[in-house]
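Worksheet: one structure, shown below.
Missing here is one protein chain; the remaining ones are kept as they sit in the complex.
Residue numbering begins at 1 within each chain, and the chains themselves are lettered A, B and C in the order written.
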Amino acid sequence: MNSFGRIFRISLYGESHGTEIGVIIDGCPPGINLTEKDFIKDIERRKSGIVGTTKRTESDKPIIKSGVYKNKTTGAPIMISFKNENQKSEDYEFDGFFRPGHADFTANKKYKGFNDYRGGGHFSGRLSLPVVAAGIVAKKIIPEINITAKIEEIGGQKNYIKLIEKTIKEKDSIGGIISCTVKNIPAGLGEPFFNSLESVISAGLFSIPGIKAVEFGAGINLSKMKGSEFNDVFIDTSGKTLTNNAGGINGGISNGNDIFFKVHIRPSSSIGKTLKTYNFKTNKMQNFSVKGRHDACFALRLPPVVEAVTAIVIADFWMGG
Amino acid sequence: MNSFGRIFRISLYGESHGTEIGVIIDGCPPGINLTEKDFIKDIERRKSGIVGTTKRTESDKPIIKSGVYKNKTTGAPIMISFKNENQKSEDYEFDGFFRPGHADFTANKKYKGFNDYRGGGHFSGRLSLPVVAAGIVAKKIIPEINITAKIEEIGGQKNYIKLIEKTIKEKDSIGGIISCTVKNIPAGLGEPFFNSLESVISAGLFSIPGIKAVEFGAGINLSKMKGSEFNDVFIDTSGKTLTNNAGGINGGISNGNDIFFKVHIRPSSSIGKTLKTYNFKTNKMQNFSVKGRHDACFALRLPPVVEAVTAIVIADFWMGG
Amino acid sequence: MNSFGRIFRISLYGESHGTEIGVIIDGCPPGINLTEKDFIKDIERRKSGIVGTTKRTESDKPIIKSGVYKNKTTGAPIMISFKNENQKSEDYEFDGFFRPGHADFTANKKYKGFNDYRGGGHFSGRLSLPVVAAGIVAKKIIPEINITAKIEEIGGQKNYIKLIEKTIKEKDSIGGIISCTVKNIPAGLGEPFFNSLESVISAGLFSIPGIKAVEFGAGINLSKMKGSEFNDVFIDTSGKTLTNNAGGINGGISNGNDIFFKVHIRPSSSIGKTLKTYNFKTNKMQNFSVKGRHDACFALRLPPVVEAVTAIVIADFWMGG
Partner (left out) sequence: MNSFGRIFRISLYGESHGTEIGVIIDGCPPGINLTEKDFIKDIERRKSGIVGTTKRTESDKPIIKSGVYKNKTTGAPIMISFKNENQKSEDYEFDGFFRPGHADFTANKKYKGFNDYRGGGHFSGRLSLPVVAAGIVAKKIIPEINITAKIEEIGGQKNYIKLIEKTIKEKDSIGGIISCTVKNIPAGLGEPFFNSLESVISAGLFSIPGIKAVEFGAGINLSKMKGSEFNDVFIDTSGKTLTNNAGGINGGISNGNDIFFKVHIRPSSSIGKTLKTYNFKTNKMQNFSVKGRHDACFALRLPPVVEAVTAIVIADFWMGG
C-alpha cells in the first residue's frame, strides 16, 4: 500500500535510481495558493550537502504536474515529481552481499528477486523527498497550526558537531533523536482506538526509513511514573494543563495543549568501515564495506520529513479523515 | 474509524457501562476450529482480580454470534460479544471535573458533550477485551508463528510486587514496560513505507489505551549507536543475523529473525490519591480524587492485548493485507 | 469486506439461521435523537407478510447495543442487532442440490464447504434488515434531503396484484423494477471517477441480493439518444435544468436537480415449482423444487432497502466521505 491518509491522501512512487520519484496528493481543498517556490525551504532543510550527509547532490526541484491552475489548487489530485539526476548505479551492483541493516535482503525475499535494488530502489530514503512535498501542501491546509521538528541529540549528545566529524573519519555512522512540537492545535482532533492521533502519527513516522522508536509526551519515562506524577491537571476552562506528560493527547484525541513526541533514528546502515558478513554467493562470512556516497548521520536530514508526516496526519484529521 | 486491518479486519463497538461490548471480525478464512473455550486462556490473562488490578469483576464470557457453524469458521463475519454485568454508574457521574489524564475532556470536546462518559464510555480500557478475542482468532490463522508478550518492568523495577503493594497503599498507580517477541515468522511480511510492519504494529499498539511509547529492536538505544554497532550482519543463507538490533524488520519487512519490540505504558489516571485540578462548574482549582474501582497497575493486564494486536497485524499481512 | 462507506461506515454480521444479525454504524455524528421507535416505519415496509412475500414472520425488533445514550447518538459506534426467532433449519438441509439461482454453489466454492448454508446463511436477504436500520440513522443525518423509493413495475406491469396472485398459485416467483428519487439534494456531492455518485450508489445497490441492473436518469434510453436530446439545458442560476436525463448527476457529482435511478430485481430463486437441475450426489439431472417459506416477489420488500443504501451513500458524502 503506497497510500497514506483517509481524506487528505498521498500515494508515492519511484526508485532511487529510476528517472523520477513523486507523489500524488488527493483530497486537497481547492483555492490554496501553491507554487513550486513554496517547496524550497523544507526541501533545502532535507537536502544533503551539510556535514554528516551524503555527497549525492540532486537539485530536488519539484515539478507540479497536475491539480494546480493559475497557482491555486483546483481540488483535483496534485501530482508532484522530482527528477533523479545524480544516480550512480555502478556503486551498488549486487555482488553476493545483502547489505546488513538495509532492506536488500527483505526486498529480495518479498519481491522474489525482481526488486530494483539499485540504491535501495523504492526503499530508498530518497522517497522521503515527495513526502516533504506533500507535507508542505498539508501545512498550507492548516496554516494556524505550527509544527516544528528539531534535532534533540546525535549519538546521545546535545552538542554533536565533533562527534559527527569523528564518525566520518572513522567511516562510520551515528543515530539521533528528533523531537516534534505541534502548537496551536485545537482540542478534538483524532479518534479513540484505531485512528488515535498516536496511532496515525506513529504509522506515518514508522514509514520513514530509519525511525525505530516513537514516544509521545513523557514517553519512555511514563513507564516509571506514578499516576499522581503523570496526571496533567487542568488549570482553566480551555483545557490547559499544568504539565504535559500526555503529549497533548488523551484517549487518542488532541486536548488543545501542545502535541509533543520524540523519534529515535538508527544510524545509517551504509558505512565505509569494514564489517564481517555473509556472502550469499560464496556462502562464507567475509569482509564487507559499502562504497559510494552516504550519510554519516541521516537523522540530520529528517526534521522536515517528521514535520511533513505530522502535517499530513493533522491535515487529514482536520478535514474529517 | 472503529476498524483495523485490510483483509483480516476487526470493528469494535460498545461502552464500559452499556449492555455489551464486542467485535466483528471480517476476512477470517473458513474452516478454522473455533469455540468459546478457545478464548478462556487469554481472557483470563487480561482479567482483573490479581493484585494491582481493579476489583470490577466481569465474567468476560465470549458469545459467538455469527461466522461459526459446527465449531468452524464459515468465512462470514464473526461477531463476538461480551455482556457488561458489573457496571456501577453511580461511581462516575459528572460533577464539574474532567478527570485528569483521562479522555473525559477530549471526548467531551470531540463529541460536543454527547459522549457516554460513564466509566469512560467507548474510551474504556474494557474495549481491549474484544481486541483480545479477535487476537485469538488471528493466532489461529498463523498457528506456527509464536507471539509472546510479557511484563519487563513495573515502575522501573524487574521485581515489582512490593512496589505495587506500596502503590496501592498510597492510593496511587504505576506504569510499566511490556516486551513482545514474535518467533518463527517468515521473511517477507510487511511493506515499505505506509504499511511497514513497524507502522501497522505501532498503529495497533497505540490504539490500546495507555501505551505512549513503542520501540522496535534496540529501539531508543539505536539513537546512540554507531552503524558499525547497529548493523545486524548475516550469518547464513536463511538471513539469520548475529545481532537483532533491527528487531527483525528491515525496510518495513520481516527478515525472518524474531520480531522484537517494547511498549511503555503510563500509570492509570484513576487514583484515589488527592490531586488539585480545575472544577469546570465552579471555575476554581480544587481537590479531586477518583472513587470507584481501578487498576493500580493496568500494565499488568496488557500482555494479552499486546499479543492480540500483534497477531491481528501479522495475520492480516499473512493473508495478503 | 463487510463494510461500506468512508466516514459514515456500516459493517454487517449474521446469518439467516443464526441467533442474531446486526450492524455496526461508525462515524455517526453525536447529538442525533435516536430511539428504537425510529426504526419501526421502514422496518414494517420491508417486512414479510403481505401478499407475495414469505410467511417467515420475525418481530424484527431493533435492539440498540451501543452508541446511544439518553436517546441521543454519542459519536461512538452504534451497534444494532435483531434476533432471529423464526428460523426453521430443517427446511434447508443440503441434499445433493445446490439451489439454482442461489449463492449456495458459489458460497460452497469460495468458503470450501464451510459456509453456513442454512437459509442462505450470511448471503440471506435477511441481512438487508440491518441495512435498513443503518439507513434510518443515515436519513437522520440528512433530514432535509428526501429519499423515496417505490415499485414501478412487477413482471412488466404497473398494476400487478393479479399477476402476483397468479404467480403464487403457479408456485413461481416474479421480478420487478424500483425507482428512487432524491429530492432537495445540494449540488456538489460526489466525486469524479472512482467515487462518482453513480459508482458509490451502484456499489451499494448491487450489494442488495437480487438487484441485477441499475440505470441513472434516462438510463437505458440514453444509449439510443442524440446529444441534442440528452443535454439537460440550464434554466436558472441555481443549476435547475429543463430536463433531467442525467438523473441529477454530472461528472459524478450532484447538480442540484433530483437524483433519479431505477433498479431491476430478478425473481426469487426459491420456487415451489419443479425444475430439472443437477444432483451433485447422484451426478444426475433430476427434478427439484424448493420447500419452505419464500417470497413470490421479494422486489415488493426492497423499496426501504434501496432508500437505506441511498441514504447511507449520501450521508457519507455529506460528511465528507
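The rule we apply is simple: a residue touches a chain if its C-beta (ideal position, glycine included) is under 8 Å from a C-beta of that chain, and two chains touch if they have at least 3 such contacts.
Note that the coordinates shown come from a computational prediction; the quantities given were computed from them, not determined experimentally.
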Residue in contact with the excluded chain [from C:Leu34, C:Ala103, C:Val182 or C:Met319]: C:Ala103
Contacting the left-out chain in the complete assembly, out of C:Gly27, C:Gly135 or C:Gly176: C:Gly176
Chain A residues touching the omitted chain (full complex): 1-3, 9, 11-15, 18-22, 24, 26-27, 30-31, 65-67, 69, 72-79, 81, 107, 110-116, 118, 121-122
Residues in chain B touching the chain absent from view: 6-7, 76, 192, 319-320
On chain C, residues whose C-beta touches the chain left out of the figure: 1-4, 6, 12, 98, 100-103, 105-107, 109-110, 120, 122-123, 127, 153, 155-156, 167, 170, 172-177, 187-188, 190-196, 198-200, 202-204, 206-207, 209, 211-220, 222-237, 239, 241, 245-247, 249-256, 264-271, 273, 275-278, 280, 283, 285, 288, 299
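Here is the rule we go by: only the chains that are shown with their structure count from here on.
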Chain nearest the overall Cα centroid: B
Superposition of chain A upon chain B: rotation angle, C-alpha, nearest 5 degrees: 180
Between chain B and chain C, centroid-to-centroid distance (C-alpha), Å: 37
Geometric centre distance via CA averages, chain B-chain A, whole Å: 26
Separation of mean Cα positions, chain C and chain A [Å, integer]: 45
Touching two or more other chains - residue numbers and ranges from chain C: 76
